[in-house]
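Here is the structure we will look at, set down as structure tokens.
As you look at this complex, bear in mind that one protein chain is not there, while each of the others sits in place.
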């Protein structure tokens, strides 16, 4: 069976209940750049992104419309249709601004994913430093999905979609609590975290350096928006990245992320972490707030409404929690 | 009454129970530079310090021998003797390595303080970047003393020793829970924090920049010494400084500190913080661990042994605590 | 003779020939904050400044109206009047926005200096990180005056105005080519550099850290304004500061400066540099462009017009020039 050639995570479409409030958070404070603006939607990107990478769409309830991957070319989309047909996954063709052919399907774990090969490109802003605002968010890096089926879902994305494993978390009984898998050659395009799901855990943007993440904290504090800071800043043990987790006004979780490492060697050996290693979550040993393990964004079901969630059989939180 | 001319905080002498263990922490991990080494003591300094600024002295129990200030010249020491005589404060002449004339007295609040005008100087290491180790600690910045008498002690240091107020914390009833006072023109040489005391809350070193403090976290994590990280990194609301609090192997608390502001204008207006302002402790709203409010180092009494401590009448912790 | 108590350098008034062009440079690109705006003038400040620290005044020709120091209180102004009378220096009372009593005099070396004790204060922007723009300029730090009389002028400011020497440059014959003198306890409030003068060499602002100076370069490059970058970024040997020199659209030189050191000890021993030490100008050995030694801004004479300039008897440039 041929595995479709996925290039990288490419965009997310988030439902937000108040576009002005969302604009203040994402544009005025975080400095994401508006590529398109519609009455009911904002299309945003980082300074390196040549396409929009986050669409905020006005909706009655917060949620996730879909998570999209870029594939190598149009032929790969046909391969994905065949895969959907083979496995009986619901799929249809949709379109979004700049992306006329978007193959949307629901993966076997309930996640609404979309794939596209072609998108309108725009001049980047990377070297227009005079236009950078806020902490200077650079490019989309990855998404993280909470699921009660971490192990099965990891296996499926690896076998069926060609993802490669970079790191994983295991307990004493060999059960997998989290996995980081990638297509693009750094630590992940997609992370899978144990918990009630499927839900979106977070969407992450790459930052120019650790100081730009410190600056994000300062900017939020200056604007009296410290409630938005859920966790960090800190350095992950997993991925070695410097990170900060924020919650947007609708509760969607956004990670600012930088300085992980290369995983392109074909014999790269995945890194195993024990569930209760205090340096796994934060290399410096800081505890993780419970909300980080418990809360997430609902995913849109293929026929509308939200995908129902299921609790995980892997109960309990890691020990290093507050 | 003439006020003695104090220049700045100058050094601390800490009792440690295991000099090798202390050396690993202060020298191998934090990269403080050894100026002198004796069988029972290490004399350490930052890269900008032209004198030793921390003496670690082997002792059966952890504690603080004294906290020392530099005065403008020898005449000021005489003024301090007069002050001690006037107020009936116990005092005597002592000496330390490089500082043959050290006036030691016990302030009215039980704190063992020492004053000197002259010290042997050594070439600094500031521009010997090839010799910097660890996070590159630069110079002594301030000390913080816990006391049940914050308001009275603040007043005394201001009136008798010419300290100037930069910031303070007040509750709804106008009671002072903490104060930051200085001689050298930045936020503080001495901070006073409400709590059981008198005890040393911490000794702080100035760092070159925020990233050097991030590096301190990474180094401790690399060495599997994350237990030493008590609080931070973060940015203080008070002082605007980027900070990290560490605990040495004997429990002494060390702050790495950078980027506060100038207070030299004679009409500088002190900044008032409300006790429960969540941005006061950490501008980003992060909670402070209880240990930070509760634990400190015992101070040596003038006639030996440790100064007995008293609980504060200001009970309870700020709300923003974990 | 009593020496008037000067606190620090406080502001500069620069004549610019096009206020819109100047605004683009100082406000849009460098991110200085507008405190007041008049038809013919802009009053600017850094994020820590509680007063304006740079006035740009529209004029037919570029130049420097005056350079101002803050004194401890009104009595010190009287002391300065007495000094002016004793020495026969021209002086008069002037006023500027927020500073109703400004004593302006011409020092014996032709420099128009002003002194004030009181100014209207405004809430600072230091912790309003959400309002910081561009590289985040923090506070005024120092000025540098080119003069053919470095040694005499240094001596005069030290003896008559209580400045203290931190560093100096000497040639083999013991002639002083440059001196750094201060009141506020860091490396300088005033630097004196050999050359045709008197002219203003530059005005310097303190920056939060070295990366904010790198960001200034990137912003100017993004805006296609790299012509404004004259020298740097780099680290000075003198002062150890990380620096960048810019030229504004009228040719005034602005330095972005950070991370020097403390000079408050009364027995601080000034640092001597040899004129041709390649690490003096830039610790990394980079050469300095000739324009940096040759060009400066004309100073307004007491009775109007510009102070005529004289060539220095100390001819030639340091060897490490391009």
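As written, the chains take the letters A, B and C, and residue 1 is the first residue of each chain.
In the analysis below, contacts are C-beta pairs under 8 Å (C-beta built on N, C-alpha and C of every residue); 3 or more make two chains touch, one makes a residue touch a chain.
The structure presented is a predicted model; accordingly, all values stated were derived computationally and were not measured.
K.L.:
Of the residues listed, A:210, A:228 or A:256, which one is in contact with the missing chain?
P.N.:
A:210
K.L.:
Using the touch definition up top, pick the residue from C:211, C:256 or C:275 that touches the left-out chain.
P.N.:
C:211
K.L.:
Where the complex has a chain not shown, which of A:39, A:172 or A:265 is the residue touching it?
P.N.:
Residue touching the chain left out of view: A:265.
K.L.:
I'm checking contacts with the chain that's been left out. Which of B:215, B:235 or B:280 qualifies?
P.N.:
B:215
K.L.:
Please output the residues of chain C touching the missing chain, sorted low to high.
P.N.:
For chain C, the residues touching the absent chain are 210-211, 214, 217-218, 220-221, 224, 226-227, 229, 233-235, 242, 278-279, 283-286, 322.
K.L.:
In the complete complex, which positions of chain A touch the hidden chain?
P.N.:
7-8, 48, 70, 72-73, 118, 121, 126-127, 139, 184-185, 208-211, 237, 240, 259, 261-262, 264-267, 269, 283
K.L.:
Contact with the hidden chain only, please: which chain B residues?
P.N.:
Its contact residues with the unshown chain are 28-29, 127-132, 209, 211, 215, 218-223.
Quick note on the criterion: only the chains that are shown with their structure count from here on.
K.L.:
For chain A versus chain B, which are copies of one sequence, does the interface use mostly the same residue numbers on each side, meaning over half shared, or is it different?
P.N.:
On the two sides of the chain B and chain A interface, the residue numbers are mostly the same, over half being shared.
K.L.:
Can you compute the centre-to-centre distance for chain B and chain C, using the mean CA position of each chain? Integer Å is fine.
P.N.:
Centre separation, chain B to chain C: 34 Å.
K.L.:
At what distance in angstrom does the C-alpha mean of chain C lie from that of chain A?
P.N.:
That gives a centre separation of 49 Å.
K.L.:
With chain centres defined as C-alpha means, what is the inter-centre distance between chain A and chain B in Å?
P.N.:
It comes to 44 Å between the two C-alpha centres.
K.L.:
Where in chain C do residues touch at least two different other chains?
P.N.:
127, 209, 211
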